[in-house]
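One protein chain omitted, others in place.
What follows is subunit A.
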């Protein structure tokens, strides 16, 4: 507990995402706006799914624990499906806005490409999802207490932090793959994204057994990372050039006069 755990878990959960934000998004106001709009869309999807869950809970038997757990599982699945639906809705909105802008400007270039929008909106979804999952837990970790004193799992905080990290990055990769598959009309890819999201959420149902949930999640994370990298136009060759500092941008940057 206390400050060390708080800072540790915060940095684990949000470190990479905040780094991505600071280095790639913070400089461009348009991207920041689309990030916040993405967060807003995720929030609306959460609201709708909570509404449905709340209604089902009210009309159900509050005393039966199994029924409540069942309803919660239903809530999770519904929420995942709604999130993906809202991701699709955001995609349509962005396409319309871009088309409108393109028509107005009569230019070929848009100020922000659909791929950048995919990345930014995915990260927006991720930020909001991660924040809602973990911020209350983090604020509790600041205070006094002993984790697991009643026999609950002792690694609650750190496993939450790692899970949140995975979810945020996954949302970003899902965003990229989703938009790309919508652009190319590859509906199987869309289905794969939705199914992988469902798998990641359902795998958390085994949760105090963290090896059962964290490991598959991270495997899916690496697969999605590779897939998103390929969708964004990367390839092994690009990677090699980048890592050995031989890519075009780096070379151009080095020749720029001081």
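One rule holds in what follows: a contact is a pair of C-beta atoms (placed from the backbone, for glycine too) under 8 Å apart; a residue touches a chain by one contact, two chains touch by 3 or more; residues count from 1.
Throughout what follows, contacts and distances are computed from a predicted model.
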item: Listed names "Histidine-containing phosphotransfer protein", "Ubiquitin-conjugating enzyme/RWD-like protein", "Propionyl-CoA carboxylase beta chain, mitochondrial" or "Presenilin", with the criterion being the UniProt name of the chain not displayed; value: "Presenilin"
item: Chain not shown: contacting residue from A:137, A:158 or A:225; value: A:137
item: Hidden-chain contact residue, picked from the options A:187, A:205 or A:250; value: A:205
item: Touching residue (missing chain; options A:43, A:93 or A:158); value: A:43
item: Contact footprint on subunit A, counting only the chain that is left out; value: 29-30, 32-33, 36-37, 39-40, 43, 46-47, 49-51, 53-54, 57, 68-69, 72-73, 75-76, 79-80, 83, 101, 104-107, 109, 111, 128-129, 131-133, 135-137, 139-140, 156, 159-160, 163-164, 167, 200-201, 204-205, 207-208
